[in-house]
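As you look at this complex, bear in mind that one protein chain is not there, while each of the others sits in place.
Every chain is named by a letter (A, B and C) in the order it is written, and numbering of its residues begins at 1.
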Amino acid sequence: MTTLSPDIQAQLTAQSIELPSWAFGNSGTRFKVFTTPGTPRDPYEKIADAAQVNRVTALAPAVALHIPWDKVDDYAALRTYANDLGVELGTINSNTFQDDDYKFGALTHEDAAVRRKAIDHHLECIDIMDATGSRDLKIWLAEGSNYPGQADLRGRQDRLHESLQEIYARLSGEQRLVLEYKFFEPAFYHTDVPDWGTSYVQVSALGERAMVCLDTGHHAPGTNIEFIVMQLLRLGKLGSFDFNSRFYADDDLIVGAADPFQLFRILFEVIRGGGLNNPDVAFMLDQCHNVEKKIPGQIRSVLNVQEMTARALLVDAEALRVAQLSGDVLAANAVFMDAFYTDVRPALGQWRESRGLAADPMAAYAASGYQEKIETERLGGVQASWGA
Amino acid sequence: MTTLSPDIQAQLTAQSIELPSWAFGNSGTRFKVFTTPGTPRDPYEKIADAAQVNRVTALAPAVALHIPWDKVDDYAALRTYANDLGVELGTINSNTFQDDDYKFGALTHEDAAVRRKAIDHHLECIDIMDATGSRDLKIWLAEGSNYPGQADLRGRQDRLHESLQEIYARLSGEQRLVLEYKFFEPAFYHTDVPDWGTSYVQVSALGERAMVCLDTGHHAPGTNIEFIVMQLLRLGKLGSFDFNSRFYADDDLIVGAADPFQLFRILFEVIRGGGLNNPDVAFMLDQCHNVEKKIPGQIRSVLNVQEMTARALLVDAEALRVAQLSGDVLAANAVFMDAFYTDVRPALGQWRESRGLAADPMAAYAASGYQEKIETERLGGVQASWGA
Amino acid sequence: MTTLSPDIQAQLTAQSIELPSWAFGNSGTRFKVFTTPGTPRDPYEKIADAAQVNRVTALAPAVALHIPWDKVDDYAALRTYANDLGVELGTINSNTFQDDDYKFGALTHEDAAVRRKAIDHHLECIDIMDATGSRDLKIWLAEGSNYPGQADLRGRQDRLHESLQEIYARLSGEQRLVLEYKFFEPAFYHTDVPDWGTSYVQVSALGERAMVCLDTGHHAPGTNIEFIVMQLLRLGKLGSFDFNSRFYADDDLIVGAADPFQLFRILFEVIRGGGLNNPDVAFMLDQCHNVEKKIPGQIRSVLNVQEMTARALLVDAEALRVAQLSGDVLAANAVFMDAFYTDVRPALGQWRESRGLAADPMAAYAASGYQEKIETERLGGVQASWGA
Partner (left out) sequence: MTTLSPDIQAQLTAQSIELPSWAFGNSGTRFKVFTTPGTPRDPYEKIADAAQVNRVTALAPAVALHIPWDKVDDYAALRTYANDLGVELGTINSNTFQDDDYKFGALTHEDAAVRRKAIDHHLECIDIMDATGSRDLKIWLAEGSNYPGQADLRGRQDRLHESLQEIYARLSGEQRLVLEYKFFEPAFYHTDVPDWGTSYVQVSALGERAMVCLDTGHHAPGTNIEFIVMQLLRLGKLGSFDFNSRFYADDDLIVGAADPFQLFRILFEVIRGGGLNNPDVAFMLDQCHNVEKKIPGQIRSVLNVQEMTARALLVDAEALRVAQLSGDVLAANAVFMDAFYTDVRPALGQWRESRGLAADPMAAYAASGYQEKIETERLGGVQASWGA
């Protein structure tokens, strides 16, 4: 059986993946949001659920919050609550897509008053970061337009720069701003930050602590995502990943579910470019569990990243270089595929047990009774979902 | 100036486009549904709005209903109300995507009880058709799965056939069933009716009065839609169009907004294949007005179809054949493009005036005071939207 | 270690994959065809190379020919030559894309004389089938147009039907016609057989022995290919596969190289639908080895199909059904993925040895000295490539 070298074990031990609080709430499509028993009603319950993921995997020690969905009166109390459950509060995500004022933009809006409101929202997010001890402010902008002519593309880009500058100036100490890009949706003609190039030029104009966030689901069909990973690492501007997977558009499926080999290639480039367990490159999930159970869905997700990281670490770098240098296409590909095709799961199970974890975290969670408990106890109240 | 020949005028006079009641309600994305002043609160108000579109264009004499969104106690009364406003009740659209029971399918569900419920819903729709005098039952199925392995693709296809058979058997007289296909969404791994081929084989297995519905927004990137129009007309199975346009996925934008030349090519093939003003081929809109005003959005839409039909009718068929037969690529393309590039709008304005309509229906609506009236009067109540 | 059950062993033993003669010749892009040492100069040398693939894998007992590229004076002699090397002559592929007369179409051409020539070419192919003992005539049509207006889409479809009818009528006994579809290229606006639906309606109009050929690289971005496999098997019209893989367009890469999980899903549906080792469903490769060595490229290809077939056979069908029926999305997916992630290579190696084959066919070929031999001996002459 494949065994994991001490070096690989060390890398896997160091790995951590941040969970999105919203993955524990309900989500769906424009057509329907299905509800599920046991869904959290408030940020505390979301954190409690996230802590379960970490408990069985030791992989997910932080929870990202979304403002205003996760607003509470006392962030210190929330932080203590999280810490007591063994997790940290992580990245703060802003939201400028659910207020009627933002129908035609937020940071890019033609109206200075709307921009002011949107900037102030971000400043409030940084206040929260100060309270939660979060390092990163993640900005995903839903801004764009639906019809040609509707918007002045150029003016919006300039206003975006000005708005971001004001937000960036408010960051203190080690705090960072990460700017996500997305090919399309919810805007259907143009999006103000549609590609890595735009995010890169916008954050480069801000300063060193502004970085790009790469969401693996946010690209045009056929895009070679690992190439972008390579390029952003080369440029020193890959701030974070939003992991998920997709078959079509921004489907937000479990990472690795749609194309495991793509995840392998991405992680190989992360390792190649020095991005693994590098504090500058945050690993996060950004997913929706529309039809599957949410806590097991998150466990499956972090395990997928872990398993594929192990496979990517198995690539025989030396043999690969020899084959590449000799122009032996099939040999180079074979070295690469050999790692991908190696079944690391038994070795990972053993390694988990050696660390005092269950060999199979999915089974451990199922056996824990937690799911039954929340389904029984969480009655009444309003289930959390996007928009609440 | 271009003038419209008597033949073209006759074709344009005969043209009619069915409006979707839901276009007058609020719509949006999974991220946010923006509300708009004056939005209807019930089916009567939707029909009243639709009648405005017909009043200024004389192009939209029918309104499609969506069940259960447009359920009323007395369909005869609704029908009379519509007729008094100069419009008919048109196609009945079923809905199997907003009930918790349908989380894993409706007509394809593994559980016979759920299939029963979904079939019964369609039988109820046919009852409504009997009451409204509607000819067509349009079925769009949101069914599919999100993850490989989740569903038995083959079994679902067989169950779909059985369910459709039972529904088809209930149709009477001149009633028809039209089956829409859609590339993806809301399911993200597989969709049970994803392409024209699947819709075609399913309706062909039912009988003569089962036809394909082609929604112009429901195809993979790059698909040559006019080719499918040609093929379905050739096979005698093009039952209806859902017109809209898209840049990315199923964006449901105003027809002709994203790619006017594509709309031209589609209408050219409609004419070529005998589908224009052919009662077997219903023209319908299926759109969302997320950020633009709804009634003017619908007026703009039917005008786009009318204008592009006029352009397509201008193609000099004889000159085109000569060029095609001689293998003169540039000459054939030039004949085609000459029609597309001809500005038919002044001639259409004159023709409208000759028929007692305003030359510019958009301006006529704006001047009518109707928009201000509904924005003032429709206070309170719950605005209609998807799901209500 | 994973072991292969007797049933799986039996299925793998029965499996056979037809090789394309043209994979052994040079190929490339419109920009450049790179030559490689040892490339065959005639059909005999191509067959000799193909036999090497079969020798080390016992998986590839037939070689498809392409006419006119593989025309010889004496097909009986070619057949004997092949048989002596342990392989059969397989599918005959026609070619209507490299003659100046076919610039604007072949079977669809406006000019009856050109159609006559194209039909006669196919009749000649059937004569060759009679001589070679081939069962299948495979037709891929490069026909289409580059500019809107250039061609009469509808007329071409009708003429295609008439031409195919005449060809089909010439088939005798057990001979079959398989019609390939392709999304685009070499035509850039419309293609006459662009999707499975068109191929299906065309072959259905011919008769029972006309079937669809599914080339895995010939679909629009995002297309769910396993769904089409399921549907065609359900309809009894899946005649053959052209296996290859692609990242972008019709890239013709080694099967399984771009998306191994997609190949797994396709083979799972083949098994689910009764298409594995079913004589009605031929497995063929259709690939180009532009930058990699050709014989090892073909060995790698058939091994990829074999390995992924083994993985797909490992799916626990019973457990999968239980999970599907209970609506447990994650459990169903886990059963599915468990098979995909299982490393079957060691067990396959043992099984090969038990059959008297080398455990590692790639290594066995490399050690055989054959490559060095052909590189040394095949000097002079004109290397085979597309068009020769």
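Rule of thumb we're sticking to: contacts are C-beta pairs under 8 Å (C-beta built on N, C-alpha and C of every residue); 3 or more make two chains touch, one makes a residue touch a chain.
Since we're looking at a predicted model, the values are computed, not measured.
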*asked:* Given that one chain is not shown, which residue among A:Phe24, A:Tyr81, A:Trp140 or A:Trp196 touches it?
replied: A:Trp196
*Contacting the left-out chain in the complete assembly, out of B:Asp99, B:Glu166, B:Glu292 or B:Glu375*: B:Glu292
*With respect to the chain omitted from the figure, which of A:Leu59, A:Met129, A:Met230 or A:Cys288 is a touching residue?*
A:Met230
*asked:* Considering the complete complex, identify which of A:Glu269, A:Glu307 or A:Asp343 is in touch with the unshown chain.
replied: A:Glu269
*Given the contact definition stated above, which residue among B:Gly133, B:Gly207 or B:Gly222 touches the chain not shown here?*
B:Gly222
_Even though one chain is hidden, which residues of chain B still touch it in the full complex?_
1, 221-222, 224, 247-248, 257, 259-262, 291-293, 296-297, 300, 307, 329-330, 333-334, 337, 340-343, 345, 362
*Footprint of the hidden chain on chain C, which residues?*
27-32, 34-35, 97-98, 100, 103-104, 142, 145-148, 150, 183-186, 188-189, 221, 246-249, 251, 253-254, 257-258, 290-292, 386-387
*Sites on chain A contacted by the missing partner chain, in the whole complex*: 103-104, 110, 145-154, 157-158, 183-184, 189-191, 194-198, 200-201, 219-224, 226-228, 230-231, 233-235, 261, 265, 269, 272-273, 320-321, 323-325, 327, 329-330, 332-337
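Throughout what follows, only the chains that are shown with their structure count from here on.
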*Which two chains meet at the most C-beta pairs?*
B-C
_Over half shared numbers or under half: where do the identical copies chain A and chain C land at their interface, same or different?_
same
*Just curious, how far off is chain C from chain A if you go by their C-alpha centres, in Å?*
40
*Using mean C-alpha positions as chain centres, tell me how far chain A is from chain B in Å, no decimals.*
38
_Numbers and ranges of chain A residues touching at least 2 other chains_ = 221, 247-248, 257, 291-292
